[in-house]
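All protein chains but one are shown in place.
Just so it is clear, A, B and C label the chains in written order, and each chain counts residues from 1 on its own.
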Amino acid sequence: LSQSHDDLSALLAAPPQPTRRACAPALEEQLYRVNPVLDHGFVRVIDYMGTDEAIVQAARVSYGAGTKQHTGDRGLIRYLMRHRHTSPFEMCAIKLHVKLPIFVARQWIRHRTASVNEVSARYSILEHEFYLPSPTHLAEQSSDNKQGRKEEAISAAQAAEVLALLERDARHTYATYEHLLNDDGSGDPADPARPQLARELARINLSLGMYTEWYWKIDLHNLLHFLSLRLHAHAQYEIRVYAEVIGQLVSAWVPLAWEAFEDYRLGGASFSKQELALLRALVERAGPEAGLGASGLGARERKEFRDKLGL
Amino acid sequence: LSQSHDDLSALLAAPPQPTRRACAPALEEQLYRVNPVLDHGFVRVIDYMGTDEAIVQAARVSYGAGTKQHTGDRGLIRYLMRHRHTSPFEMCAIKLHVKLPIFVARQWIRHRTASVNEVSARYSILEHEFYLPSPTHLAEQSSDNKQGRKEEAISAAQAAEVLALLERDARHTYATYEHLLNDDGSGDPADPARPQLARELARINLSLGMYTEWYWKIDLHNLLHFLSLRLHAHAQYEIRVYAEVIGQLVSAWVPLAWEAFEDYRLGGASFSKQELALLRALVERAGPEAGLGASGLGARERKEFRDKLGL
Amino acid sequence: LSQSHDDLSALLAAPPQPTRRACAPALEEQLYRVNPVLDHGFVRVIDYMGTDEAIVQAARVSYGAGTKQHTGDRGLIRYLMRHRHTSPFEMCAIKLHVKLPIFVARQWIRHRTASVNEVSARYSILEHEFYLPSPTHLAEQSSDNKQGRKEEAISAAQAAEVLALLERDARHTYATYEHLLNDDGSGDPADPARPQLARELARINLSLGMYTEWYWKIDLHNLLHFLSLRLHAHAQYEIRVYAEVIGQLVSAWVPLAWEAFEDYRLGGASFSKQELALLRALVERAGPEAGLGASGLGARERKEFRDKLGL
Partner (left out) sequence: LSQSHDDLSALLAAPPQPTRRACAPALEEQLYRVNPVLDHGFVRVIDYMGTDEAIVQAARVSYGAGTKQHTGDRGLIRYLMRHRHTSPFEMCAIKLHVKLPIFVARQWIRHRTASVNEVSARYSILEHEFYLPSPTHLAEQSSDNKQGRKEEAISAAQAAEVLALLERDARHTYATYEHLLNDDGSGDPADPARPQLARELARINLSLGMYTEWYWKIDLHNLLHFLSLRLHAHAQYEIRVYAEVIGQLVSAWVPLAWEAFEDYRLGGASFSKQELALLRALVERAGPEAGLGASGLGARERKEFRDKLGL
């Protein structure tokens, strides 16, 4: 893949070193490994800091005696997630190497609380790699979701036509890019009679489907926020698949935080004041007690449930 | 009050000037006015930027055709709030002048996405103002909320004893501060035989109940996040009263955003995956249809309600 | 121009309203006006907050007695700029409406401490506007600046060939985009026999030279940092011209801060420990005193100059 990739493969082969830092063994297994995404993209973990224990440790410093009522790390992490006590999750961080189409990169970068080093097409010549959707992901504009596509794909024949057009234009614009750069691969002109247009200018001709790559470092709190938005059904498919791969990496890294995130954020929902009034009326009609008994909620969460509904 | 206060009073008396910027007439009324909080504190608006219309304008740029289905500004602002499309709310900002006890300032400053200019006790001599709670706000440590106090106050006699101790110590430590500064008010020594201890050292003796003041500028999105935490019943009373005053100012400034915030954030609640399963079972038992009809929810919100419960 | 543009023209025509906020009359003149940049881009001011006086006001709160030795607002602002006391500059903010090519937007967005609402090509159909450099700005890759272009342009004949290629590809890829969207302008298919590909997919085919637009709000401190990088000779020409227009707007808005920025940041330079040793030796050989007398530096700055050189 990329030049930096080769160096990282050497890291993959290097023997482990001793450390006294907290380690996440399941994430160590993943370090430097390429997780393919889309047709040419990938995500891989370059470094990480902290574990579930780091979250607990930070919370216990802050809340001291207040954390003693939680039996064990799992209960405390669930409490923090439930009540949006977010600062302990900032104590963990991860650094990823990501290869992704430029239009995905443009969505991604809207999350500002992260550090980024991206390949610069002012310095470097981008490789000839562009995103072509698979036929099953080509769909018409959705009529009820103004920003998205329909669930059913267009027909195979229609898809073939679309892909032929996308591929044709991507090849043409890249050929023009190479023509303008006029570089024989060693820095010398391929055609000495023509100029070597500055890279920062030639790249204007490239399309949003071209791949770029970057290092991206983010803390766990902000990563979970990124994932909650980008795993959402309304997120564009092409960024959602990156979020899904990152979610798997997070579940290996901090399994207790991930479980709590799935239960309280991904799988949860918010209700307005008006909706709560409606729910209260409905629940009162049904009689909450039998249901609560079989719900599997602990005593503390049962009380919070009743409080939220004003029961 | 403070020296800066005097200058600001001149602003209060100055005639209005013409501007072509968006204006919030109800907040103009509030500009520079002192809103008292606690025994010596206050909040006042020094400047602001944007109105409800600025939120709508920013959203319409982003979502274009996607915003047309919302009838009017109110519907769009409610949609943005409900779906946590937060960036349009960042387009408004407010600048406050706040006088507050140091222990409140220490909680307040944990909100990092704001700009602050605070009086420095390295440069200036702090005035002799310290916070004494009113007797009705003195209470014992709560047994179920590990960070808070009980709802019922201690007795009047007990309160009188507590206040006498707090006042005595505040007076003693301030007297020592003045003794160490040894400043006659003009910069010269009050007692030429003694040194004038550096201000940055003498202030070490002051207590957390002393008042400080600062200019605090924050965008509306981050301000609403601040308010959602600091208006919460578990927030300490002494910061909650500041949040309440600021909430009133926000409701004058951006009334549509404030109404949506009250309905979807302050008055709302989140439920976990497990709670949603329980709610679904209870609601199915009650039969949701009759309730939905009388709920006052619009068609779109009714659909979202059913979707969230998986009905 | 854009749809939002039309609404803003109405604002341009609306009569001024009275405000008691601080006003910058020279910037009021600029409000909503289009300042053209490149071939289709622009910058215009939508809103602002604060003036030179707001910087001074915030500094006087922080530094109290420490600010009295500065004669007047200008001296204080220059002191703050010189010593990188940056927080008072955060008390001012500006909101711009910018139309810019996507490759410029990608550089711009690396400045994270700002608020952005950008046109979304998932919701909206982008207009047929792409950047074509003027012939005099087409140049070869620089040999000494690895990220830039040479100063001298390529020949007129060479430029004509480059521009023909860039224009041809931009027209082709946009035509394919329109073909894939298959929208007759009213939302219905132009060709009922073909699908209307989702907008989030069709836009993949667009090039980095296409124009986008956004609202961008930033405080003055972070704006000056942006300008110091983007006005630099090594910044790409196509973003530098935006920075130049913004710089003119800032000089109208906060003239004292802008003058200090020009003197201490834009026109200044940093020297390393080793360079300082060299400078000291050279200056000692020349004898600094005569030069200092004629330098126009005030007494305070003269002392700082000598201190920095260890004289």
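To be clear about the criterion, a residue touches a chain if its C-beta (ideal position, glycine included) is under 8 Å from a C-beta of that chain, and two chains touch if they have at least 3 such contacts.
For clarity, every value in this text was computed on a predicted model and none was experimentally measured.
S.K.: Please pick, from B:G50, B:G64 or B:P101, the residue that touches the omitted chain in the full complex.
M.R.: Looking across B:G50, B:G64 or B:P101, the contact with the absent chain belongs to B:P101.
S.K.: Which of B:L11, B:V34, B:I154 or B:A252 touches the chain that is not shown?
M.R.: B:I154
S.K.: Tell me, which residues in chain B touch the chain that this view leaves out?
M.R.: 101-103, 105-106, 109-110, 112-113, 116, 120, 122-123, 131, 133, 138-142, 146-150, 154, 158, 162, 165-166, 169-170, 172-173, 176, 179-180, 194-201, 203-209, 236
S.K.: Need a quick check: the contact residues on chain C for the chain that isn't drawn.
M.R.: Residues touching the hidden chain, for chain C, are 63, 65-66, 69, 82, 87, 110, 146-147, 262-264, 266-279, 281-283, 285-286, 288, 291-292, 295-297, 301, 305, 308-309.
S.K.: By the contact criterion defined above, which parts of chain A meet the unshown chain? Give residue numbers in ascending order.
M.R.: Answer for chain A: residues 2-4, 7, 11-12, 14, 16-23, 28, 31-32, 46-50, 54, 57-66, 87-88, 90-91, 93, 95, 97, 115-120, 123-124, 213-215, 217, 219 touch the chain left out.
We adopt the following convention: only the chains that are shown with their structure count from here on.
S.K.: Starting from the mean Cα coordinates of chain A and chain C, work out the distance between those two points in Å.
M.R.: Once rounded, the distance between the two centres reads 30 Å.
S.K.: Which chain A residues touch at least two other chains?
M.R.: Those would be 110, 146-147.
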